[in-house]
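For this depiction, one protein chain was excluded, whereas all remaining protein chains were kept in their positions.
Chains here go by letter, A and B, matching the order in which they are written, and residues are numbered from 1 within each.
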Amino acid sequence: MTTLLDVKNLTRAFDGLIAVSDVSFSITGGQIKALIGPNGAGKSTLLNMVSGTLPPTSGLIAYQGRVISNRPPHRIAGYGIARTFQNVELFMNMTVAENVMVGRHLRSRGMLFSAMFRLFGTAAEERRVREDALRFLERVGLHDQADTPASELPFGRQRLLEIARALATEPRLLLLDEAASGLSTREKRDLVSLIYAIRDAGVTIFMVDHDMDLVMSISDEVVVLDHGEKIAEGTPTDVQHDERVIAAYLGEEAAHA
Amino acid sequence: MTEPVYARKRIMGNLPDILQLLFTGLAVGSIYAIIAVGFTVIFSSTQVVNFAQGEFVMIGALVSYWLVGAEHGPHLPLLLALPLAVLTAMFVGSALGWVLMRPLKDASVTTLIIITVGASMLMHGIASMLWGKDPVSVTAFSKTSGYSLYLPAALTGPDAYPVYIGTQELWVMGLAALIVLLLTFFFNKTMVGKAMRAVSVNRHGARLIGINVSRMVVGAFALSAAIGAIAGAAIAPISMASYGMGTMLGLKGFAAAIVGGLGNFPGSVIAGLLLGIMENFSATYISSQYKDAFAFIILLVVLVISPNGIVALFRRRRARA
Partner (left out) sequence: MTRFRPSLTMISAVVGILLVTIVPCFVKNSYALVPLTFIAIFTIVVIGLNLLMGYAGQVSLGHAAFFAIGAYTSGILTTQYGFSPWLAMPAGMVLAGLVAFLVGMPCLRLHGHYLAMATLGFGMIIYILLMQWPDFTPMPFERLGALLHIPASLVWPTTGGASGLVDIPELAVGPFVFHENIQKFYLTWAFAILALLLCANIVNSRVGRALRAVHGSEAAAATLGVNIAAYKIQVFVLSAVLAALAGSLYAHVVNFVSPPTFNFIRSVDFVVMVVIGGMASIWGAVLGAGTIVLLGNWLQDVGAKYPRFAEFDLIIHSAILILVMIFMPAGIVCTVRDAVLRWLRGRTAAPTQTAPAHVEEVATK
């Protein structure tokens, strides 16, 4: 398998405060890779840099051999990277189906002028976009709620909707930001099988999560961050026995106690 | 051979004109600077761009006019009227701050902008009902209206005009300098000032360390209103006072605040002074009709070139070099 994403010496500072410091790793196509670390380790910052919502201070990110750091997020989406958000960033002013239809944005072409005058098969394209959206909703099991306002979905289903919306862009790499947080045990089990299904369909997954059991059970490789620095990388078993990882997490537990 | 001598003579002959324009421009610029500082005080503690800033200037001017010189007014001495005018503006300012409390928590920038624009129009309308639409002339702070300053004849030639130094202009500049000094002290040395700055940087964090955010927001509006009212009372004897004076002055102060870099305190003072001077010169040497448009053209140009203000442009250049 080839390298899909390459992160090299990535650094991000906020007003002198360094959130991510000199982190390098790569993601192989077809794997499930996880990024873990104690609170404030810089996990979300790193994910935001990969998806383009936050420009890096230095270092670079390459996707399929092309440098994508410092590109705007909508371009990065066009290259085939989709993501979900830790705090669920759904379009609450739209229905479930419409949310996924926005995900088809890159796969449809209607422009302002043609939309105004309903030119050039606008209606046909609209129908096709909606059918596509329903297909993606079916994959996460939300097709029976297509016309419910997104704001009225229970929280667990909102997370699923976000995944369906991201899948609708037909990405090669899917970034999941704390996709399991706030879910019940049963919902987590469903999420795991969904993640496997997505991976089996050929999408590489890079996930950030707090849930150690979940991460260790499904990922092929794990990167561990602490205070913005990479302290370990390897298979779940390797990482679990790494002394620095244990120290970092024990330190956090001690702080919590 | 005679060319350079001739040129020098012409420039020197214009020296009184140039100094005169510089002086009056500096006075008007001081007003723009104070108003820009008023914008900055609110923006840097609440991230709100207060489109009603100019109306505080109008309140300061009209209330002090009414208290001192109006026919049916109480004819108070200036020393008493000025603080009362400032207090009135502070009251109105706090009210606006209080009104904005609720939308500040979660509303969009759009909502905040519209509310301050609405407040501006409201004050505008009320003032026109209270004081009518005609501009009124306002008594100056000092009895002496000004001094004529004759430059040495060696510099300017034998029959040059003197430079007229108006006392009210001196008052304006003095008050502006005083306000800038006091504010610098306030924000850097006092607890309350530091707390206000903390609120602007991180509202949530400020609340966590026990700063009363609501009080700070209302306080910032009151402070800013007071600054605006002083500017209004000081400029009124020069420009006359009317219900509509706040719009133009406010917008120009606002242009200065942007040119100086929104939220940048020294930047807005410098930009205000420069704007006043440049406006004055352009009115004389380019066209007096477009005098008012000048500030907005500068505003647009700055927004296009470097939306974070001229200072940011230089800073970026330096960083790149």
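In this section, a residue touches a chain if its C-beta (ideal position, glycine included) is under 8 Å from a C-beta of that chain, and two chains touch if they have at least 3 such contacts.
For clarity, every value in this text was computed on a predicted model and none was experimentally measured.
A.B. asks: Which of these touches the unseen chain: A:I18, A:V102 or A:M216?
C.D. replies: With A:I18, A:V102 or A:M216 as choices, the missing chain is touched by A:V102.
A.B. asks: Looking at the full complex, which residue from B:L21, B:V49, B:V217 or B:I270 touches the chain that isn't shown here?
C.D. replies: B:V49
A.B. asks: Kindly note down the residues of chain B that lie in touch with the hidden chain.
C.D. replies: These residues touch the chain not displayed: 49, 51, 99, 102-103, 107-111, 113-115, 117-122, 124-126, 128-129, 133, 201-205, 243, 247, 251, 254-255, 258, 289-290, 292-293, 296-297, 299-300, 303-304, 307.
A.B. asks: List every residue of chain A that touches the chain not included in the displayed model.
C.D. replies: Per the touch rule, chain A residues meeting the hidden chain are 14-15, 51-53, 72-74, 76-78, 82-83, 85, 87-94, 98, 101-103, 105-106, 108-112, 115-118, 122, 125-127, 129-130, 147, 151-155, 158, 165-166, 169, 182.
Note that in this section only the chains that are shown with their structure count from here on.
A.B. asks: Can you compute the centre-to-centre distance for chain A and chain B, using the mean CA position of each chain? Integer Å is fine.
C.D. replies: 49
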